[in-house]
Each structure stands twice: as structure tokens, then as C-alpha cells.
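Worksheet: the structure to be examined is printed underneath.
Note that this complex is displayed minus one protein chain, with the remaining chains in position.
Labels for the chains are A and B, by order of writing; each one numbers its residues from 1.
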Amino acid sequence: MPNSRFLSRWLVAAVTGGALLAGAVQAQAKPPECIAPAKPGGGYDLTCRLAANGLQDAKLIDEPMMVSYMPGGIGAVAYNHVTGVRDDDPNLIVAASTGAALNLALGKFGLEHKVDDVRWLGALGVDYGAIVVRKDAPWNNLDELMKALKQDPSGVVIGAGGTVGSQDWMKAALMAKADDVDPRKLRYVSFEGGGEALAALLGEHIQVFTGDLAELKPQLDSGEIRILAALSEERMGGPYADIPTAKEQGYDVEWPIWRGYYMGPNVSDEAYQQWADRLRELNDTESFKALREGRGLFPMSKFGDDFHQYVKQQVADFQQLSKEVGLTK
Amino acid sequence: MRLAADRILSLLLLGLAAFIAVQAWQLQVPFSYDPVGPKAFPLLLSGLLAVLAIVLFIRPGASGQWPSGALLLRLVITMAVLGIYAALFINLGYLVTTALVSIVIAWLFGATPMKAIIGGLLLALGSYLLFTYGLGISLPTGSWIEPLLGSN
Partner (left out) sequence: MFDFLIQGFGVALTPLNLGLAFLGALLGTLFGALPGIGPINGIAILMPLAYTLGLPAESALILLAGIYTGSEYGGRMSSILLNVPGDAGAVMTTLDGHPLAKKGLAGPALGLSAVSSFIGATIAIVGLTLFAPLLAVVAVKFGPAEFFALMIFAFASMSAMMGKDPIKTLIGAVLGVLISTVGVDSGTGVLRFTFDMPELYDGIDFVVMIIGLFAVSEILLMLEHAFRHDQEGEMAPIGRVMVKMSEVLYCKWAILRSSVIGFVIGVLPGTGASVASAVAYTTEKRISDHDNSFGTGNMRGLAAPEAANNASAAGSFVPMLTLGIPGSGTTAILLGALMLYNINPGPMMFREQPVVVGGLIASLYIGNVMLLLLNLPLAGVFARVLQVPRWLLVPSVAILAFVGVYQLHSDLMAIYLMLVIGVFGYLLRKFGFSLAPVVLGFVLGGLMEENLRRALSISGGDVGILFQSGLSIGLWIAAALVVLVPMFAGKLKAKFLPAAKPS
């Protein structure tokens, strides 16, 4: 069959073409690497890409950064890997977020793992929790919602993309606690990720969604949802200027979700410092500001030891909190 | 062999059901917002499995043909080779382990040693090129090769 022989030759040519394209970005020996401790496509993947694309655009690394995936154990597998196997790799950073700190605090990475087991490197951006309702919800502000909750904690159906003990749940639990409502008395539904929870909100299956501010921009723009409160220190700018914080409405709850990185425990001070400087420099470039904004993150400038202390403090705070909301003893 | 394979299977399944039930029973739940909780489903399933296992014990099917002797040995060798493949995959690197494993498996499947060696080498090299350059997948190069390259 000359026909199919022609075809296979043509196929080979096409594959080679693709190969050359892919080969162009294929790194040589030991490129910098970012491990996303999750499957492709999630928040950690985007955190890695933020560093990879940013550093490459700003020419702060010589070779393109490789992103690899290490799902498992809500990040614990990667934590084990970096504390055990590649504990001194100077070219390796791992994506992390507030969620990792929370899991460490709750002992979900295994009780033998402590926050000091890795070197926390820095954060390139932060998002904030948000209390979200549908546009036709009966509550016009946070106070009205909280009054309703106070009256009947199980009268309002709250949903979000995480289990009991996850970040999304903590937001709801902290809100309840701020008004002396027992978090266990809430009516809370956990979904598989924020997207499904948002769909449930739009479909009127739940009434309140404890999500993240920047994630909600498209739905906010179209007017389908209202954000009753941002869980940030102060009001955010731009499209979020009209959203009051929980604090200014009299409920002292903040929930920053930082997006950052850590390195192995035995990485040399020199390499650690070099990476911290790189991120610091990146943070100030104009091209990165656009990239960060596109990703829907707000600036956060904490690098090196400064950041390490910040995460350490946060883990300690979370341990305290989890006791208060009745999650751990 | 009339005490069919299915009967042995049903006993194994009963054991599994009991194990699951015990494990599920021991789950410590701080608190749950839904009335079902994490225990109910596994418990229900283990009950169902137990019932089905008993039915299977009463009405077993035909036993089928089970491997023994030389065949069993080959099956075990194949699994062992795959296990060793996994164990050495990262440290020895993709190229070396894949070539070795391909050669052994090809030989197990009746290739002459010459064919097995040539086929194995080509397979390892070809697939490596396809994956890394054609599809952009990164594969382990092997830790032994790094000192040779003199990097870091």
C-alpha cells in the first residue's frame, strides 16, 4: 500500500516538526524546577507557572523552569520528598500556599513534620477570602447575614470547595466564631473545588459561598453574585473598591491566601539567598505586575527569612485557631 | 479441584469485608455536617460484599485454568522484573532500566537473545526520543550520570 507508506512518512515528518518545537523549550542538564504538589491544572500548578513564566520573562533564569507534578496527600507527598529525598537540591522550589500551612498546623502532613523542616522562600502574591451570596439574596450586608446566622445557625446553607478543616471551612468557622456561633452548628456543605461550589451557589443549592476574592471577578462583573465581605486587612483597589472588609463591618476575621514556595532543608544559605533575591527582584518588575494581576493576585512582599518567620507564626496561629473552633484538642 | 477457585475467592472476600468493617468502625470523626458521615458507606459496602461472597460460596462457577509450574514462575519473574524496573527507574535512569527490562521481557516472550537485545535497545532509545523530544515529557536521566556530566 504505497498510500499508507506515504502517510506514515508524512506522519514522521509532522512528528519531527512537533519534536523540534517541543525540543526548543526542552532544557539541557538540570534546569531550575518547580514542583506543584498536585495534579496539573490546580492552584499549585498556576503558582509554579507564575514563577516559571515570570522569571523567564524577566530573564532572571538562564533556562526555562520545568514544572513537575507530585500529587498526593494534599501536598504531603511533595513535603516528604523534599525533606527526605531532594533535601539539598539548589535548583528546586516547591509551590505552597496558606493551605499548606494549615495542613501543617493540623498535623495532616504527618505529626513528625514541622514547619521548620523546610526553608520557606517567599510569596509572589496573595488572594483574600470572600463571603459571597447570589444577587437576589435576602441579605444586603454582612451584618444582616450574621444576624440570621446568630438566630438560627443551621438556617443558612453555606458551601465551599473544601472539607471540614480546610481553608474554605476555616473561613466559615471563623465568621461564625466572630459572632459567638458554634461552628459545629452551621449547615456546611463541602464540594470538590471552588468551581463546583460556585455552580451550586448559582443553581440555588447553597446560599452562601466562602470563596476567594480574585477568583470571583467574572461573576462579579456580570452582576450574578454579591460579595458581602472581603476577608482582607483593608479594602482592595480596582474592581473590588466597593467591597467592604469584614473588619469594617465589625467582624474581626481575615483570611489571606498567599501563593509562595519553599526549598529543601539542607539547601545552602547561598542558594537560598539567591532564590530569595530572584523572587524579590521579580516582584518589582513591570512585566510581572501584569502577570500577577492576570492571575488575579494582589501583591505580597515577603521573602527569605522574613517569609520563613511569617509562615512559622501563621502555623502557630492556626494551631491555636483549630483548638478554638474545636477541630483539634 | 472441585472445591472451586470461587469458594476460595469467597472466603477471601469475606475476610476483606470483615477487615473493611473493622477499619471503618474505628474511624474517628471529630464532627460531621451530614447525618451519613464517613463510616456508613464503607460499612454498607462491606455488608453487601459479605452477602455476595456467601452467595458465591453457595453457587460457585467453573474454576478456570490456573497457572502452575513453569508458567507461574514466568509470571512471578515478570512481576519481579517490573518491580525492579520501578525500584531502579529513577536512580539508574530511564534509558538503562528500560533497555534492560525490555530485553528481559522480550526474552521471556520467546525472542531469541539477539532479537531481544537489539529490540530492547532500539525500544529504549526510540521511546526516549519520542517522549522527551516529541512530546516534551521529562524522564529521569539517572543519578549516576550527573557526576559524569560534571554539573553541580
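Assume a contact is a pair of C-beta atoms (placed from the backbone, for glycine too) under 8 Å apart; a residue touches a chain by one contact, two chains touch by 3 or more.
Nothing here was measured: the structure is a model prediction, and the numbers come from that model.
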**Residue of A:D87, A:D143, A:D179 or A:E196 touching the missing chain in the full complex** = A:E196
**Asked** Residues on chain B that touch the omitted chain in the whole complex?
**Response** 5-6, 9, 13, 20, 23-24, 27-38, 41-42, 45-46, 48-49, 52-53, 55-56, 59, 61-62, 64, 66-67, 70-71, 74-75, 78-79, 82-83, 85-87, 89-90, 98, 101-102, 105-111, 115-116, 119-120, 123, 127, 131, 134-140
**Fill in**
It is residues of chain A that touch the chain not shown, namely 1, 3-4, 7-8, 11, 14-15, 17-18, 21-22, 24-25, 35, 39-42, 45-46, 49, 52-53, 56, 64, 67-74, 76-77, 80-81, 108-110, 154, 157, 159, 163-166, 187-193, 195-196, 198-200, 202-206, 217-219, 221-222, 224, 290-291, 293-296
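Please note the rule applied: only the chains that are shown with their structure count from here on.
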**Prompt:** What residues of chain B sit close enough to touch chain A in their complex?
**Reply:** 30-33, 129-130, 132-136, 138, 146, 149, 151-152
**Message:** For a test of understanding, state which residues of chain A touch chain B in their complex under the given definition.
**Reply:** 15-16, 18-20, 22-23, 25-26, 29-30, 66, 68, 90-91, 164-165, 184, 186-190, 326-327
